[in-house]
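One protein chain omitted, others in place.
Here is chain A:
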Amino acid sequence: MEKLTRVSTISGRTMFCHLDAPANAISVCRDATQVVVAGRNIFKIYGLEEDGFVERLNLRVGRKPSLNFSCADVMWHQMEENLLATAATNGAVVTWNLARPCRNKQEQLFTEHKRTVNKVCFHPTEVNMLLSGSQDGFMKCFDLRKKESVSTFSGQSESVRDVQFSIKDYFTFAASFENGNVQLWDIRRPDRYERMFTAHTGPVFCCDWHPEDRGWLATGGRDKMVKVWDMSTSRVKEIYCVQTIASVARVKWRPERRYHLATCSMMVDHNIYVWDVRRPFIPFATFEEHKDVTTGIVWRHQHDPYFLLSGSKDSTLYQHMFKDASRPVDRANPEGLCFGLFGDLAFAAKESLMSAPPSVGDVGRKTYPGGDRRYPIFFFKKPDVTEQFEQVSSALSVFESEAGSSVGMDWFINTAQSYLLSGKPFGELCEHNAQVAKRLNRPQESTTWTMLRIMFSEPANPSLSSNHNLNKSGNLPLVNSFSMKEMSAALSERNKENRQDNLHSLETNLNNNDENEETEGSEGQAEYLFGDAELDDDDLYSMEHDNQAAEEPEYLLPQEAFPLRHEIIDHPSAPEPVQERPESPHVSGSETESTCLTSTESFSLISVSQLLFSPHLPPKFFCPIVKEMLCYYAEQGDVQMAVSVLIVLGDRIRKEIDELTQEHWYMSYIDLLQRFELWNVSNEVIKLSTCGAIMCLNQTSTTLHINCSNCKRPMSNKGWICDRCHQCASVCAVCHHVVKGLFVWCQGCSHGGHLEHVMEWLKHSKHCPAGCGHLCEYT
């Protein structure tokens, strides 16, 4: 067994054995033939064989269970193969000599620490030197030939979590603390640490010196980070940082691989990760065997990077083969997508994928091939032979948005500014808003407004029925001209105002027919909405199913003006309408009767049976649909529409939607408005809202603190006279009277007065009216 082999003579495989109890720590002997496992209820040595672990020795002997066996940490001496040290939870440091002839191998017991000892560490080259770090904040150095510690180091801060002798510097060791600090000590100088720096927020659970690089120290903390520090310079420098998903309990550099280290976590996450510190975003390799948290990891041999041993709370001891590890990078998706500040879109993907011909509709696309200096992070990374990551070269495409395209938010601003939310009768508001939406090329919104007007306008409003006339005419273009004549004749006897609109829209309709053919594709959205609403609309607009139209949907879609939109809703009604138009237009109220009659007459020419939706359906009837529509808009992200409709409809719909949702919409909309600096609109919305929580937004921070212009002290009382210097505070520099109202002043000299007086004054002089000689500037 006595070998100084460099490369392990034992080959191996991924294997495990059950322990009787959870392990807290493991350690291997120098020649990688045996491993010691220590925990609260276990302290055993296992031999590493070709095809499994073999229990060699149980060190927990004696009848009485002693707390000295309850180990927090264990270390096998790297020089002396019979020597082990353990740190006990009760504060004892124990050394064990396997060469002792009797069953009890305990050699020495140091009980100098008052609290749990978290870590023990043998000196890598000095046989008799042992270091311990404890919860009580002290580190002690023991000479194994003596009965007591030779020196005590006080961290002057909280508990010590880890101590590690430097591998290259004979005298140096590092200690990590619960308060986030790491200290460097010289073993000869127990009075004061050499260096201290704050490495993590919260406890630093572990640290490990790089086996080759003199100055490198890796630390892991509760803050889920692994950091690599360069100590060789005068200032400690963080050179690498790896973010993990859970607190880092152990960290161990991988032998023979300069940039690799293994970590395991203390909570929640049971895997062992091997990281390439230069690639901190994705683990190089992962071992996923354990079922509970991994408590100890160790590389089997200090020159062999292919075997990793680990002990866990799930009472198993594993030997992991590196070739069996899973490589997350293989499963990772090397594509990335990000929106820029101004609506640009950047997209990176494997070059092989990007070489395909650009898809249609790529507007303003610019491709930055690899190596563009504007994106050095991506592409200037020189392939490193030592880096075993799969090399993926990606192409980055940036899609720039054209001004005014849909990516921008101009429509939002325009809409917000042009919408009318109050101050006119309901119908006109809807009409206006519909126009606005239309102008901004948002047909869906425009139609919605029109529909709302129709639904909620007074039942007697003739515009309802006339709309339907138009509907029909749009439906069957063949008879368009005819029906129009009929209609205009009929309508001219009636209300003139409404007709005006309708006629106008009808004409545009007809005129636009050609254009509409082209825009068809872009209007898929509008169609979508109506598809949404159709179910509810069935019984409202129930009418004969028009098969012919269904076969030729193109005919219906191209129409742009609202009446036709309306028709689209009506059209896909269920084959068997629930409500087979029991109320024909004839039943309508006396006032509207004549109108309706005329309408039906005109219809009769077009198609046989038409149900106008009954003029005296209560507006309440529509509430569920409208509610659904509002929710739809809000979910689509167009909270502007939802809130605007909410405000315009006011009491008609408010009770239908629960207060919290309303408040939520208002808040989102107001927030958006404020981001676009549309203060006036946002204020109007706040004012018009009916939610208590929203309205009081206007009442916050309305206090204005003023200082007296004479004595520069804060004005405390409410009057015009400063109670400190007993003078009128805000005097107009022109008329010398107290200004009660708008006070304008120069920010340079702080003199000012009534707005009109100052304006007057500035017409003939540039100097301050107070005579201070300042050249006042007003914006």
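As a working rule, a residue touches a chain if its C-beta (ideal position, glycine included) is under 8 Å from a C-beta of that chain, and two chains touch if they have at least 3 such contacts; residues count from 1.
Here, contacts and distances are computed from a predicted model.
Engineer: According to UniProt, what is the chain that's been left out of this complex called? Choose from "pyruvate dehydrogenase (acetyl-transferring)", "WDR5-like beta-propeller domain-containing protein", "BOS complex subunit TMEM147" or "Sestrin 1".
Structural biologist: "Sestrin 1"
Engineer: Which listed residue, A:G91, A:P283 or A:P443, touches the chain dropped from view?
Structural biologist: In the complete complex, the chain left out is touched by residue A:G91.
Engineer: Of A:G47, A:G202 or A:P305, which residue touches the hidden chain?
Structural biologist: Checking the options A:G47, A:G202 or A:P305, the one contacting the hidden chain is A:G202.
Engineer: If I consider the whole complex, including the chain that's not displayed, which of A:M267, A:C338 or A:L742 touches that chain?
Structural biologist: Missing-chain contact among the listed residues: A:M267.
Engineer: Hey, which of A:A72, A:V93 or A:L308 is the one touching the hidden chain?
Structural biologist: Residue touching the chain left out of view: A:A72.
Engineer: Just name the one of A:D20, A:E212, A:E238 or A:D292 that touches the chain not displayed here.
Structural biologist: Checking the options A:D20, A:E212, A:E238 or A:D292, the one contacting the hidden chain is A:D292.
Engineer: Which residues does chain A use to touch the chain missing from this display?
Structural biologist: These residues touch the chain not displayed: 40, 64-68, 70, 72, 88-91, 111, 113-116, 135, 178, 202-203, 205, 222, 246-247, 266-268, 270, 291-293, 703, 705, 715-718.
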